[in-house]
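Removed: one protein chain of the complex. Kept in place: all other protein chains.
Think of it as A, B and C in the order they're written, each chain with its own count starting at 1.
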Amino acid sequence: MPDNFPLLPEQASTVAPSVDALFWTWVAISAFSALLIGIAIFYFFVRYQRRQTDEIGHQDHGSTALELTWTAIPLVIVLAMFVWGTRVFFDQSRPPADAVEYLATGKQWMWKFQHPSGKREINELHVPIHQPIRLTMISEDVIHSLFVPAFRVKADVLPGRYTTVWFEATKTGEYHIFCAEYCGTEHSLMGGTVYVMEQEDYEAWLAKAPGAVGGQVATGEELFTRFACNTCHFAGPRARGPNLEGAFGTVVKLADGSSVEVDEDYVRESILNPKAKVVSGFEPLMPTFQGQVTEDQLLQLIQYVKSLSGSQTAAAPGDHSGADGSAQTQGAAPASPTTGG
Amino acid sequence: MSLHVESKRNFFLVFGALMVLTMLTVYVAYFDFGAWNNVVAMAIAVAKASLVVLIFMGVRHSSPLTKLVVIGALLWMVFMVGLTLTDYETRGFLGVLGK
Amino acid sequence: MPEHSQSGALAHHFETYDQQREASSLGMWLFLVTEIMFFGGFFLAYIVYRSSFPEDFAIASHQLDVTLGAINTAVLIASSLTMAMAVRASQLAQRKAVVGFLIATMIFGGVFLGIKAVEYSAKFEHHLVPGPNFELHAEGANGEHAEGFDVGHAEMFFNFYFGMTGLHAAHMVIGIGLLIWLCFPAWKGRFNADYHNPVEVVGLYWHFVDIIWIFLFPLLYLIGFHVGH
Partner (left out) sequence: MSSTTAESAIAPPKVHYLNAEHGLKSWLLTKDHKRIAILYLISVSIFFLVGGLFAGLIRLELLTPQGDLVSGDTYNRLFTLHGVIMIFFFLIPAIPAVLGNFLVPIMIGAKDLAFPKLNLGSWYVYNIAGLLGIYAMIKGGVDTGWTFYAPFSTTYSNSYVVPTALAGFVAGFSSIMTGLNFIVTIHRMRAPGMTWFRMPLMLWSSYATSLIILLGTPVLAITLLLLILERTLHIGIFDPKLGGDPVLFQHLFWFYSHPAVYIMILPAMGVISELIAAFSRKRVFGYKFVAFASLAIAVLGFLVWGHHMFTSGQSVYAATVFSVLTMLVAIPSAIKVFNWTATLHRGAISYDTPMLYALGFLGLFTIGGLTGVMLGTLGIDIHVHDTYFVVAHFHYIMVGGTILGYLGGLHYWWPKMTGRLYNRFWSQVSAITIFVGFNLTFFPQFILGFQGMPRRYWSYPPEFQVLNVLSTAGATVLGVGLLLPLFYFAASLGKKGRVAGPNPWGAIGLEWTTTSPPPTYNFEETPVVTHEAYAYEELHPEPTQKEPYLA
């Protein structure tokens, strides 16, 4: 019934049906309880209408048994619904291992997306159907929130820290993207469209779309050279910075004796604020790149650093080939997109 | 509730104890107990505050209501700090960025 | 005040002195609860950032003068003692003693604020006031100790230092104002076993301000102190 009811939003992702099942169960429970109370009130209201001005009601003091009953029953219901709701929430929160990573940057008042192939879009996002997709997101200014009602997913996009949203589209079509966290003058215009396409259509779109300039990793590698990162970060005893080969995902010891996991937030911090957490054995020589590198470029650099560890999150093995213009799909994520030249 | 007048002697004893604890807190700050640094410093501060509350502020002889008010305020501090840190200490719980 | 009877002051809407005293004492305690939550929010923010940037906060904390901080702690505790004695004297209707202890409390409070002012001006001289002129070279300035040091986080420490001690000092100033106001009825011998609630509630307030400092001192001055010693 929810399917053909015209007032309802499209179900276009794998989590949407489970969110809706949860929602409609709650609606049914609520409607039943509200009706029960409503009917009781209405009946008492008519049945026990006052007939003389000085009439008084029948006095009783209540009943502990009744109180316990109507404490226990709702308690059981809400706790059961809590368990169910939390399971759905974990599904919404935890992307599958084979999810392909796309990048998103929010700024007043637009969304910038980047495909694994390096293809960039503004306020539009083309994605292949039946492919789990993970958006790594950051804001350049205030808090935004990426919301795709048809996918039943939403996550705030924060300045200074990465957050994630994931979905797997199940239905081709065009769906709204909204900014759900109020962000200023044109908050209501900070939207866009996500286009869910068949795999082959998506690849065709990628191939003919202009402006695809190498994969995220390739762009990151280029930035790595342009910002001269490679003059210090290389393998060997003369390197002034830690070798990044295989570093991502490991836990490194810091100069002050503590340790930290090399994740996206740490790499970002190390570029913007290099002296904050210096790896043990190195001098704090690195200059800050604050103000020189954009959030988009940071994301690309991170993708490159990830690729040095062969991390699957760097995804799309086709990325490297993207740089030299070939368009091959391969590896663990068969549906993963690649670039055209 | 009848009026209770605290003795001078108790006031001076508490004053002495507070002075000793102040010196102690500075003294122990010279040592590194690792993760226990905060615990030691806060334990001494709590001891000092308790002395002030119980004797100087007279809660020792106050009504149960006053005691309840003091305990309630502390409990609410625990709610606020505890639940906020529940978030900060479990960031990355799922191993997913921002989760 | 017209509704006050001549023996002391029983307001029209109270039945007994006990009721009036209990009401004003409970009122002050509840006010202190709001103060605890007010400072509590500030402490919470400090705790969150301190645990996020422990090293930077420790290095910044080294810039504070522990000796002056410790002296101030002692001064404030002494003022609490004289305040407690003032309340006691008012309960016993010892007119001169009340005034004497109140003045002593004020003097200790003034000394505290004076030392605080010395500390603040030293921070100004050393460019440790948050803002465009903020400057902090980590201990030794030879690069060795400066490892991993983020001056922005140190500046944040000083935001909290000035914010929290400033708020505390503002409470002290209000407290001294209340003490001055108390001196007049005290001098006229208004206070006795029935009616001493003004002294009592101001005392509660004063002790509370003392307690805030008891926590501020280790949190701001001492935590991470061992690092440099």
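Going forward, a residue touches a chain if its C-beta (ideal position, glycine included) is under 8 Å from a C-beta of that chain, and two chains touch if they have at least 3 such contacts.
What you see is a predicted model, and the numbers here were worked out from it, not measured in a lab.
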| item | value |
| --- | --- |
| Chains still shown that are in contact with the chain withheld from the display | A, B, C |
| Residues belonging to chain C that touch the chain removed from view | 12-15, 19, 22-23, 26-27, 30-31, 33-42, 44-45, 48-49, 52-53, 130-131, 150, 152-153, 155-156, 159, 163 |
| Chain not shown, touching residues in chain B | 65, 72-73, 76, 79-80, 83-84, 86-88, 90-94, 98-99 |
| Chain A residues touching the omitted chain (full complex) | 7-9, 18-19, 22-23, 26-27, 29-30, 33-34, 37-38, 40-41, 44-45, 48-51, 53-63, 66-67, 70-71, 74-75, 78-79, 81-82, 84-93, 108, 141-143, 145, 147, 149-150, 152-156, 158-161, 163, 176, 178-189 |
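Methods note: only the chains that are shown with their structure count from here on.
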| item | value |
| --- | --- |
| Touch-based graph of the chains, sorted into line, ring, star, complete or other | complete |
| Centroid spacing, where centroids are CA-atom means, of chain B and chain C in whole angstrom | 15 |
| Chain A residues touching chain C - in the complex, by the definition given at the top | 254-256, 273, 275-278, 283-284 |
| Chain C residues touching chain A - in the complex, by the definition given at the top | 55, 143, 146-150, 152-153 |
| Chain C partner contacts - residues on chain B that touch it in the complex | 1, 3, 5-6, 8, 11-12, 14-15, 18-19, 22-23, 25-26, 29-32, 37-38, 41-42, 44-45, 48-49, 52-53, 55-58, 62-63, 65-66, 69-70, 72-74, 76-77, 80-81, 84-85, 88 |
